[in-house]
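Removed from the display is one protein chain of the complex; every other protein chain stays in position.
This part shows chain A:
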Amino acid sequence: MPIASQISMVPVVIDDDKCIAEKGCRTCIDVCPLDVLWINEETGKAHMKYDECWYCMPCETDCPTDAVTVNIPYLLR
C-alpha cells in the first residue's frame, strides 16, 4: 500500500528569535490539548508538527516570551 506525503500550511507560528525552548521551556508543548507542538530537532525550537489545530490558544496565551501566534486554519478563514 504505497503512501505519499502532502504539505499543509499550519496555523500556529512560532518566532524562533523569541522562543526559549533551547533553555528547556516546554510551555506551549505541554498545554496543547492536541499535542501537535513538538521540538524541531534541527533548530531546537518549538514548531507545529501536525496540522491538527483547534485554534484554542493556550499555546499563545501561556507562552512566557510571546513567541507564539495562533492563526485561524486556512480552510476556515
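Here is the rule we go by: a residue touches a chain if its C-beta (ideal position, glycine included) is under 8 Å from a C-beta of that chain, and two chains touch if they have at least 3 such contacts; residues count from 1.
Going forward, contacts and distances are computed from a predicted model.
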| item | value |
| --- | --- |
| Chain not present in the shown complex, as UniProt names it (candidates "Glutathione S-transferase family protein", "Xanthine dehydrogenase family protein subunit M", "Oxidoreductase" or "[Ni/Fe] hydrogenase, small subunit") | "Oxidoreductase" |
| For chain A, the residues touching the chain missing from this view | 1-3, 30-35, 49-50, 52-58, 61-62, 70-73, 75-77 |
